[in-house]
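Of the protein chains in this complex, one is absent; all others appear in place.
Chains: A and B, in written order; residue numbering restarts at 1 for each.
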Amino acid sequence: MNQKYPLFFLLPTIIVLLLVGIIPLFPVLWNSFHFYIVAARPSPIFKGLDNYRNIVSNPEIGYYFGVTLLLTAVCLLIQIPLGLAIALMLVRRFKGRDFFQVLFALPLGVAPIAVGTIWTLILRPEIGPIPKILSLFGINFNYMSSFWSAFTAIVLMNTWRWTPFIALALLPALVSIPPDILDACKVDGATYRQVFRHVVLPLIKTPLLTVIFIRFMDTFSIFDEIWILTGGGPGWSTRTVSIDIVRRVIFETDYGMGSALSLIMLYITITICWLMIAILKRGNLVGEL
Amino acid sequence: MRRIASLVMLIIGLTILAVFAVFPIYWAIVCSLRPRAEIVGEAPLYPTSFRIENYYHVFVRWKYYEYVLNSFIVATGNSLLVLAITIPAAYALTRFRLRSSRHLLFWILTNRMAPPAAFLLPLYVLTSFLKLAGTYLGLILAYCVFNIPLSIWLLVAAIESIPKEVEEASMLDGLSPLGVLFRIVLPLARPGIVTAGLLTWLFAWNHYIFGMILAGPGTKLMTVALGDFALTTVGIEWEYVATMTVGTIIPVLIILLIVRRALVAGFAFGKI
Partner (left out) sequence: MKNSKKINNGEAFLKRKMSRRGALSTAAKVAIGVVVAGVVAGVGGYYAGSAAAAPTTIRETVKETVTMTVPTTVTKTETVTVTAPTATVTTPTPTVTVTPPTPTRVFSYKEAARPYRGTTIRVVTENTPPAVALKEEVLPKFEEETGIHVEWEAVSWGDMYAKEITDMEAGTGVYDAIYVEQDIIYTYLGRGWLTDLTLFAQRNPGLVDPMCDVEDFTSFADAFKDPVTGHIYGYPYEAFLKTYWYREDYYEALGVKPAKTWEEFIELSRKFFEWGKTREPRVYGCGFQMIGITLPYLFVEGFFPAHGVYTWGISLEKMRASVEKGGTLNSSRAIKAFEDFFALRELAPPEVETFSWGGNVDAMAAGRTPHGPCEYSESAGAALRDNPALRIRCTLPPLTPDAEKEVLARPKTDYWKAYVGYYDGGAFGIPYSSKNKEAAFLFIQYMTNRENAMVTATKAFAPTRKSVLDKLVGSDIDKKTGYFSLVKEKDWMWAPAPPFREHKLLIERFYDKWIHKIVAKEVGIKEGLDALAKEIDDMLEALGY
């Protein structure tokens, strides 16, 4: 094969990704070694690793990471089983299955920020149907009244938006399990649970792990929905890492710390990427990769 | 009997879930057609008004169609650019056994995982340095960060599912790799390409965070305008928030409904 062609084919992609993905990181790296608050002092002051030291030792920043990880864990724990269950429900062909699939696919197209506004419309005390319904039972629901209520609201919103994705992503894999295997198992007298654990799960391991992987990264970097729904929570309690970075960069105009936090977040993301792919590789689950 | 019972339970369960999935969108549409007094008051669940003037107000009188147009330009531009550069790249990555394929693919895909918030400042520095701050091109380039990996992922899967024999035969017939790409692969991979194009368009249209700081007054995006409306400090106008939300969703819903089969397939990552 002529070796020139692949290079030409790949070059534009590589150039663009270098341009927007790698190169801007260098001035940001430079910024992260400085005390650089735009609105306070004109020129950056070199401070070495101060920003990073602050990130590592500051308990507040640890809190933001903790909240983000907690949110990610809870969302995953709820959405993956739920999505899988829905996918299982949709495996059999029954009349109207397509109709249900269309309905389930609707949340997929909603922009994250629109998700935030829609759920604000639903959860706000004075205009939302949910608080009104709950007030009939005597519960005074204000999702901004405490950390846990805001947290629940965020999880609810996120579940609504992403469970259909999980279900529809796992569905093709489930559908493609040859029914003969399942029939054979039934003949052998296996219960549904055993079939699920030992036959179905291993067969869908790849897309399942991929989906978990994608959802983990996406929930870790969540921003739009929370920005609209709680803006960081009551006080600063639901301030995830993304919200912290955006607040620092745009409102506090602290480019120094903002840069350092951005790089740390990228570093964590890439490390987790590596780990997950290594795990997938180890289990021989990723073919070419 | 058991079969029927389980089927009934299934339908009930799915119905509840379907209602849950659709209700928020339904509620947004209902709210967008109501005057504010009804939204803040005893807003009942069933639609009570049909004030289509809300839409006229927002999109025509306040000229928000400009923002829709901006979003459309950026999304389409980005989708076309991404397709143009990733189709050859995906082809190269799958068909040409390069030693660096694996690493390249890995690097490209990790870009998809990059948190947008972490790229906010870097991209802002880049676009202001290149004097592209607030221009369409700046946004189109910025969106490449997450759309190129997505497109490559989908296209690699699509191209791999094409049997190689056709290509090999045509290459034996003397067709150059470029020719193979255009004459053989493109038509055969068309569903995958359409999916990739539509999904990249979707993600570009829905994007908010880069638009916060990279879009200037002339290129303000629909999503950013929606955000402004919902975050305004002087009395939030709920009916217009709902109207703009629906405006953001409608094009996407239409696309979803039209090409739903291809999209559902596109959502399945992995090599099944």
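In this section, a residue touches a chain if its C-beta (ideal position, glycine included) is under 8 Å from a C-beta of that chain, and two chains touch if they have at least 3 such contacts.
Quick caveat, the model's predicted, so the values are computed rather than measured.
Residue in contact with the omitted chain (choice from B:6, B:100 or B:176): B:100. Across the entire complex, the residue among A:176, A:194, A:253 or A:271 in touch with the chain not shown is A:253. Annotation for chain A: contacts to the undisplayed chain at residues 18, 22-23, 25-27, 29-31, 35, 37-44, 124-126, 140, 142, 144-145, 231-232, 234-236, 247, 250-255.
Where chain B meets the chain that is not shown, the touching residues are 99-100, 102-103, 124-125, 128-129, 131, 133-134, 212-213, 216-218, 220, 228, 231-236.
Note that only the chains that are shown with their structure count from here on.
Chain contact summary for the complex, chain B toward chain A: residues 7, 10-11, 13-14, 17-18, 20-22, 24-25, 27-28, 31, 39-40, 43, 45, 84-86, 88-89, 91-93, 96, 98, 101-102, 104-108, 110-111, 113-126, 129, 141-142, 144-145, 148, 152, 176-178, 181, 202, 205-209, 212-213, 223, 226-227, 230-231, 238, 241-242, 244-245, 248-249, 252-253, 255-257, 260, 263-265, 267-272. Residues 1-2, 5-6, 8-10, 12-14, 16-17, 19-21, 23-25, 27-28, 31, 86, 89-90, 94, 96, 100-114, 116-122, 126-127, 129, 132, 160, 164-165, 168-173, 176, 206-207, 210-211, 214, 217, 220-221, 223-224, 227-228, 231, 241-243, 245-246, 249-250, 255, 258-259, 261-263, 265-266, 269-270, 273, 277, 287-289 of chain A are the ones touching chain B in the complex.
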